[in-house]
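Every protein chain but one is kept in place in this view of the complex.
Then we have chain A:
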Amino acid sequence: MKISGCVEEIINNKNSLSNILAEEAITQIKKGRVNKPNVVWIEGTGCSGNTISLLNANYPDVIYLLNNMINLKFSNSLMTCDGEKAYEIFLETIKEEFILVVEGAISTRENGLFNVIASYKGKKITALEVVKISGYKAKHVIAVGTCASFGGVSKANPNPSESKSAKEILGRDVINLPGCPCHPDWIIGTLAYLITNDGIELDDEGRPLLFYGFTIHDFCPRRTYFNNRIFAQNVGEPYCMFRLGCRGPVTRTDCPTRRWNSGVNWPIGDNTPCIGCANAYFPDGMEPFIRT
């Protein structure tokens, strides 16, 4: 899909885009043209915020996703199995074709021992090991959230756990879905697109153009205030917050049109500047979040 195509998709469909993609994927699955993909969701050094965000999906919701679109074989937080049995399912799954989803950065200190995610036959299994053994075999690797995509909060200075992004660990093509947390529509939309297509068009930082093709500034409802140089002096004023340190001009997401919490609101709509949570330099490079 070309960029001009993306413009049309985003402007015309706004927050229903992921639903359209999901419906298309499910139709293809029902017709037997494609199979429901196995998905392995690994949580590394993070806060599980992306899992929580996924559970907040509503268009389509997460039950619909799990029942109709994907076989979520392994997820630290969501699967019912635990202990060695859960890890055995992971080992079985990676023998077949699967999509790997990485949430959180990967701690590399002490050979990954700062982030142990399983215990198998008396051995501690680290997130680093799990990502390495599954990452090279996976059909696609999706890094969900800023930590997995670029290191994010986990990699912030002084980075005591020596965390790295999924791409730094694997050195292969990774689809980055940054955001702190990642919007559920971006996750479901990307999964749906990958079910019906061989790949997805990415920008130079590995982000799908479908969701990350524009800066927040491009579609900001307060853009006319910026153009007319009417700036807020303090947080809470209904004008452009660029002079307060808004990172909208350097952050690529579709937050202004998609919005959060089922499309209810988003940071600028709630009178706080964008802090650039989907930016590759978040959080160190985006500070100070508010400058008055």
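As a working rule, contacts are C-beta pairs under 8 Å (C-beta built on N, C-alpha and C of every residue); 3 or more make two chains touch, one makes a residue touch a chain; residues count from 1.
Just so it is clear, contacts and distances are computed from a predicted model.
Per UniProt, the protein behind the absent chain is "Conserved protein"; the candidates were "Conserved protein", "1,2-phenylacetyl-CoA epoxidase subunit B", "Xanthine dehydrogenase family protein molybdopterin-binding subunit" or "Acyl carrier protein".
Of A:K73, A:R207, A:R222 or A:R247, it is A:R247 that touches the chain left out of the display.
Residue A:Q233 is the one among A:N67, A:N111 or A:Q233 that touches the chain not shown. Counting the whole complex, the residues of chain A in touch with the unshown chain are 217, 229, 231, 233, 242-250, 273, 281, 284-288, 290-292.
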